[in-house]
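Heads up: the structure comes next, in structure tokens.
Every protein chain of the complex appears in place save one, which is left out.
Per-chain residue numbering starts at 1, and chain names A, B and C are given in the order in which the chains are listed.
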Amino acid sequence: MLDPIPWLIVLPPAWASLAFLLGPGRGGRLAIIGLTLQLALAFMLAGQLLTDGARVYAVGGWGAPLGIDLAADGLSALMLLLTQTVALALAIYARAYFAGGHGGPAAWFWPLTGFLLAAMNALFLSADLFNLYVTLELLGLAAVGLVAAGGGGTQVAAALRYLLVSLVASGAYLLGVALIYATYGTVSIATLTPLIDAQAPLAVWLAAGLMALAMMVKTALFPFHFWLPPAHGSAPAPVSALLSALVIKASFYLLLRLWLGGFEALGAVIAWLPGVLGAAAIIWGSIQAIRASRLKTLVAYSTVAQIGYLFLIFPLLAGGGLAYQAGAMQIVSHGLAKAAMFAAVGVLMRATGRDTVDSLAGVAGRLPLTLFAFGLAGVTLMGLPPSGGFLAKWLLIDAALEQGQWGWAAVVIAGGLLAAAYVFRVLRQAFLLAPPATHFEAVPRRMEWVAFGLAAASVLLGLRGMELIALLGVGVAT
Amino acid sequence: MSAGLIYALTGVLLFVMGAAGVVLLDHLLRKILAFNLLGSGAFLVMVGLAQRGGGVDPVPHAMVLTGIVVSVAATALALALARRLLAVDADPEQD
Amino acid sequence: MSMSLSLSFDVLLAFALLWSAWRSLSTPDLSRAVVMFIVFGLLMTLAWARLDAPDIALAEAAIGAGLTGALLLDALATLRGKRKATLDG
Partner (left out) sequence: MAKALPRLLVVLLALLLAAALFAAVFDLPQPAVDLPAQVAANLAQTGVEHPVTAVLLNYRGYDTLLEIAVLLLALLGVLAIAGKPATRTAERVDPVLQMLARIAVPLMILVAGYLLWAGAHRPGGAFQAGAVLAAAAVLLNLAGLLPAWSTPGKLLRLGLSAGFLVFLAVAAGLLAGGELLRYPPQLAGGLILLIEAGLTGSIGLILAGLFLLTSERGRSR
């Protein structure tokens, strides 16, 4: 039987380097073939896990702690599925978006995207702390390259800040790995998990703190979100979509993995902190989104706010309810919805030739499909039924009420109302009549359909919640 | 006190100095230098602590080799970005 | 005797590392800072040799001190040139 685990890691760098060989602007078709195969492999993996349970794969045949182990459980399968789905849709979008251009940001988009996916697939499957460091660096450099591509002033400034933040965070993570290795003599998560308890020496607490902080910075949790709006707001639309939908989820995934894996005994003490920061992120990000004048800045700040929900799960993980499932559902639904929203914004900007919210007047009549996509994605972000966002927020509120921590529930509800404010701000503007002389550029229909497809998927996700929760039930193999 | 421990403690100070430097210094080139110090500090901690008992451990050696290569790659990209930023600032037509 | 001698060498080297690192961040002149950083890289090479890590010492000398140093010096030259050009222009 074909094992999808190693092929999910080998395929993306293979087509990425072939795309590099082909030359500037080339490789789009290769990417779509590769991504289609990867999506099939991800489905295959999910199916295998559902029937046979979680699995460990020893690279090189050595086995941990001497070699590097890969591990696939429900959460990693879900992340892989989301990643390949969104990336494939965005690849189709990007082929139209960059059509005809071989210079600027289009020149090396495909190889950079291929390595970005290589990094994410490797990260979701790795069970080795040092190997994860290498995947983090790979992911960071690919993301920075994509933001900077084309070399415009604002982009380069945003990319440089992003790079420095990302490098310092990786350095902190690496110091954590060094402390763990010094204490236990191994970096394999499976070997470490039974060794770490609440009586762990100070070095392990510091390591956990450094690594958690690094992941919060990379995920752009408030107040470490400062690098995100310029980076996600200045990149080309397909890049913003990849970064906002997927890349920040990778570092969050790692945090969750460490929190539930090795560091579970340590995390309980400060679980309230990520919760409080998450609540602050929801309020602050939403207010900034409401006030933003540029369309992409609005969507980027909405990402800052939506990240906050992910961190609300930490104070709820230890008690009853389905906080873990809520977090996973939020990752997937926000991933689909935010990819859709940036894709839609890319269409709107291409059509109006401007990037402000105010210039949207008249768009409703010209691009109803795209506006509908934006609205559907907004439904998920607000958390209205039957969307995936609704399911995520409902599970969160349920867990909070079950544990008597009603404050978190109040934050979730307030966040939904604030999201409605910035989504309707865009929609209201779009329904205004355009000034008589307004000219709209034609936009490829394919781009509109991708935005719509992703948005529809984020809404319909709520109807398939039971399948996803079943997949998440496939626990870590031991 | 072993040699490993001395260099591990030096690494701690280098890491902290670098981290503070990246945050506090204004010039981009200095930030890049500071990041490199931070990285070297983490490498020293990794090898130094693993060898605090006196023996030689090849595993962190290999990890640090990987780390050094990653770090020069990141430095080169950061410098290229810094140069580009300056070129765009000096000559907006290059944009 | 030789044990304590080599340990005092280690302590001395540790101080030299910290001093060159500090100078590379604190000296007001940028080109001096880069030179101090290259000195730091060479001292790191010694430290790796003292830690019985000749592989890392080789890589540090070639990549850490050599190539990174060349990249930094070249970047510095460009930054200087650009600044001069904008001042003249």
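One rule holds in what follows: a contact is a pair of C-beta atoms (placed from the backbone, for glycine too) under 8 Å apart; a residue touches a chain by one contact, two chains touch by 3 or more.
Owing to the predicted nature of the structure, the values given are computational and were not obtained by experimental measurement.
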Name every displayed chain that the left-out chain is in contact with. A, B, C
Who touches the missing chain here, A:Gly28, A:Gly74 or A:Gly151? A:Gly151
Logged for subunit C, residues touching the omitted partner chain are 54-55, 57-59, 62-63, 66-67, 70-71, 74-75, 78
Across the whole complex, the chain not displayed is touched by subunit B residues 5, 8-9, 12-13, 15-17, 19-20, 23-24, 49, 52, 55-59, 61-63, 65-66, 68-70, 72-74, 76-77, 79-81, 83-84, 87-88, 94
On subunit A, the omitted chain is touched by residues 6-7, 9-10, 13-14, 17, 20-21, 23-24, 57-62, 65-68, 105, 107-108, 111-112, 115, 118-119, 122, 130-131, 134-135, 137-138, 141-142, 144-146, 148-151, 156, 159, 179, 182-186, 191, 195, 201-203, 206
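Everything below uses one rule, namely that only the chains that are shown with their structure count from here on.
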Just say which it is for the chain contacts: an open line, a closed ring, a star, complete, or other. line
Please give the pair of chains with the highest number of C-beta contact pairs. B-C
Averaging C-alpha coordinates per chain, one finds the centres of subunit B and subunit C separated by a number of Å equal to 11
Just how far, in Å, is the C-alpha centre of subunit B from the one of subunit A? 27
Shared interface positions of subunit B, touching two or more other chains: 18, 32, 82
Seen from subunit A, its contact residues with subunit B in the complex are 130, 134, 137, 141, 144-145, 148, 151-153, 156-157, 159-160, 163-164, 167-168, 171-172, 174-175, 177-179, 181-182
Quick check: in the complex, which residue numbers of subunit B touch subunit A? 8, 15, 18-19, 22, 28, 31-32, 35, 38-39, 41-42, 45-46, 49-50, 52, 59-60, 63, 66-67, 70, 73-74, 77-78, 81-82, 84-85, 88-89, 92, 95
What does subunit B use to touch subunit C in their complex? 1, 3-4, 6-7, 9-10, 13-14, 17-18, 21, 25, 27, 29-30, 32-34, 36-37, 40, 43-44, 47-48, 51, 56, 61, 64-65, 68-69, 72, 75-76, 79, 82-83, 86-87, 90
